[in-house]
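The block that comes next holds chain A.
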Amino acid sequence: MTARPAGRDVALMATCLCDAFFDDVARASVQVLEHLGCRVAVPADQTCCGQPAYNAGEWDAARRVARHAMRVFEGEGPVVTPSGSCARMLSHGAAAMFEREPDRGAAERLAARVWELSDYIVNGLGVTAWGGRFEGSLAFHRSCHSRGTACAEAALTLLSSIPGLRIVEIGETEQCCGFGGLFSTTFPRLSREIGALKLAELRSASADAVVSADMGCLMHLDGLARRERRPVRTLHVVQVLRDALRLEGSGAAS
Partner candidate 1 sequence: MTDDRRRVLARVRAALAPLRDRAPMPEYADDVAFARDVLDGRDLVTAFVERLTDAGGLAFVDPRALGAWLVDRGARRGHCDPSLVEALRPALPAGIAVETRFERARIDDYDFAITRAAGAIAETGTIVLGDATTSHRLAALAPWIHVAVVGRSTIVARVVDALRAAGSDANVVWCTGPSKTADVEGILVRGVHGPGEQVALVVP
Partner candidate 2 sequence: MKGPPLERYAAAQGAERRDSVRLGSKAGHDARSVAFARDLSDPDGLRVLAGRIKQHVLEHLDTYLDQAERRMTATGAEVHFAADAQAARRVIATILERRGARRVVKAKTMVSEEIELAAHLEERGIECVETDLGEFVVQLDRDRPSHIVKPIIHKNRREVAATFEGHGLGAYDDTPEVITRRARAFLRRKYLDADAAVTGANFVSAESGRIVLVTNEGNSRFCLAATRCHVAVVGIEKIVPTDRDLAVFLNLLARSATGQRLTAYTELIAGPRGPGQPDGPDEVHVVLLDNGRADVLSGDCREILRCIRCGACLNVCPVYRQASGHAYRSVYPGPVGAVLTPLLAGRRLTGWSDLPGASTLCGACHEVCPVDIPIEELLPRLRARAARERAPASAAGIGAWSLLASTPAAWRAALAAGALFEALPASFRSRASGPWGEHHDPPAWRGGAFRRWLDERSRGGA
């Protein structure tokens, strides 16, 4: 497998969730990448990676959205996204959907340029230690889409190098949070029950907040917890990185 393109000219795929709900995570991604000396392009026509349709088995619809992404992110350089799940969709999911399609080559070319954000910082830019300071303990939630990729290890590498920050491992770490995208709407009870188990593990870890590299998981856990009237603090890895350095916009973690 050829190496993915790296370098400091990057395109950012903000993700539809950040576009709609988590603008601070998208902002932090830009700020952190610029802090590392990157020029960050954010194509205005971007929308989504197509995962909801892929999960639903509506592959014609999913391909339509993926093709739009292929057009929007046309180019040679790295495409970075603060979401392990979107990164996986554009690589693995696209491979399955475009297997028999005439533009399979174009899908493969985009797949070969996609990086999850922590993975990019550590393995694309070679940054293995973060500086600054972050007081407190964070429970790290490994999202399932990071399985078999470098992104969870990359995130932990960065977080555990921040002075003052204590990473807390949680029990049954291999168990999913129960989001599963579409699953949370097609099997809402099971999704909630699985999420409740994860919340119990998180709470017994007694950390100040939960940190993850996937807003899908955090949105799900946060939504369940607030409905229970027992909210938990949730943070994206990139928000912690920004706040540790007191970059502009910091404050999500205080």
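In the analysis below, a contact is a pair of C-beta atoms (placed from the backbone, for glycine too) under 8 Å apart; a residue touches a chain by one contact, two chains touch by 3 or more; residues count from 1.
Quick note on selection: all candidates are chains of the complex that A comes from, given by their letters.
For clarity, every value in this text was computed on a predicted model and none was experimentally measured.
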{"item": "Which of 1 or 2 touches chain A - same complex, any copy", "value": "2"}
{"item": "Complex interface listing, chain A residues touching candidate 2", "value": "14, 16, 18-23, 26-27, 30, 42, 44-48, 50, 52-59, 61-62, 64-65, 67-68, 72, 92-93, 96, 144, 147-148, 172, 174-176, 178-194, 197, 219-220, 222-224, 226-227, 248"}
